[in-house]
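Omission of a single protein chain aside, the complex is shown with its protein chains in their original locations.
First chain written, first letter: the chains are A and B, and each begins at residue 1.
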Amino acid sequence: MDGYLGSYATLGITLLAGALVFVGAFSANRVLRPRRPSVSSGKFESYECGLDPVGGDWAQAQIRYYVYAYLYALFAVESVFLFPWAVIFDRPGFGGAAVVEMAIFVAVLALGLLYAWRKRVLRWA
Amino acid sequence: MTTADLLLVALGAVAVGAGVLVVSTRHIVRAGLWLVVNLLAVAGCYLVLAAELVAWVQVLLYVGAVVVLLLFAVMLTRAPIGASDDLDRPRWPGALIGGGAGLGLAALFVSGYRWSRVDLPSPGTATALGEQIFTAWVLPFEVVGVLLLAALIGAIVVSRPDIGSR
Partner (left out) sequence: MTTDIAAETLKLPSLDYAALAPMLILFGVGCVGVLVEAIAPKKARFPVQLVLAVLGIAASLTAIVLAAGTEKVTAAGAVAVDGPGLFLQGSIAVLGLVALLLISERSLERGGAFVAQAAVTANSEADRDQATRGSGATEVYPLIIFSLGGMMLFAAANDLLTMFVALEVFSLPLYLLCAMARRRRLLSQEAALKYFLLGAFASAFFLFGIALVYGYAGRVDFAGIHAAVLDSPNDIALLYIGLAMVAIGLLFKAALAPFHVWTPDVYQGAPTPVTALMAACTKVAAFGGLLRVLYVAFERSQWDYRPVLGAIAVLTMLVGAVLAVTQTDIKRLLAYSSIANAGYVLVGVLAISKAGLASSLFYLVAYGFSVLAAFGIVTLVRDADGEATHLSRWAGLGRRSPLYATLFTFLLLAFAGIPLTSGFTAKFGVFAAAIEADQTWLVIAGVITSAIIAFPYLRVVVMMWLSEPGESTPAVSLPGALTAAAVTIGAAATLLLGIVPQPLLDMTENAAHFVR
């Protein structure tokens, strides 16, 4: 375990430990808990202030949330490009040009945000 | 078999298994969640293959943003939260075509590369990718910005019923 993969060994071990804790906690729960199967269906109903639940469990979401989700995806893409840019823009050979390139990219996306703002997409109504 | 080989095989198996579950489950929300497993396993493959930045981008963008977008899209529909029967109607033709294409491509790769060995390239760090993106691929990079802008305008125009009044 050395070299490139070795540098990720810590991460791998952490993930493994996390999974073990998770599995351990649930197994312990299963072993230790009392077991009282119920025949009545009441145990499986969600509790609504003493009332029986009414209606279905699935509401159609408003389309406006989709635009928020898309805006999130959009700026996630933008930030992902910022990482490689941030580590190279001050290197010899890049400098102003790389800054301008990123500025154009960010400006184009900011234009989209401006449009969304002007169309009151960002307003929570 | 080195550690890398073992990891790659294991992650690949997870990816394929999760992928099969994505298309075969009857719960549409679970299909989205299995997709998370699939994408994470693929991210693991990238990581093993020394494509560091791409792996983390996969986690950030696909597991983070795209799956959220997908689940929002599911929530827009009237699809029920439980099992639904109309999710997998043409089962056998679909399985045949999908499985056939997958196996065919697998056979192609096996016959194409056999046991040829390829040394891992130097890790695809943010620095390495940054140098590539901001030198050789500047123009496509900027055009991607335009694409995202066009998609945002389009998404707003086709989705908001109150847009025309402003």
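Points worth noting:
Simple rule for what comes next: a residue touches a chain if its C-beta (ideal position, glycine included) is under 8 Å from a C-beta of that chain, and two chains touch if they have at least 3 such contacts.
Since this is a predicted model, take the numbers as computed values, not measurements.
For chain A, the residues in touch with the chain missing from this view are 63, 88, 91-94, 97-98, 108, 111-112, 114-115, 117-119. Of the residues in chain B, those that touch the hidden partner chain are 105, 108, 111-113, 127-128, 131, 134-140, 142-144, 146-147, 149-151, 153-154, 157-164, 166.
Operating definition for what follows: only the chains that are shown with their structure count from here on.
Per-chain CA centroids place chain A at a distance of 15 Å from chain B. The touching residues of chain B, counted against chain A in their complex, run 3-4, 7, 47-48, 50, 53, 57, 60-61, 64-66, 68-69, 72-73, 75-81, 120, 123, 126-127, 129-131, 133-134, 138, 141-142, 144-146, 148-149, 151-153, 155-156, 159-161, 163, 166. On chain A, the positions that touch chain B within their shared complex are 1, 4-5, 8, 56-58, 60-61, 63-67, 69-74, 76-81, 83-89, 94, 97-98, 101, 104-105, 108-109, 111-112, 115-116, 118-121.
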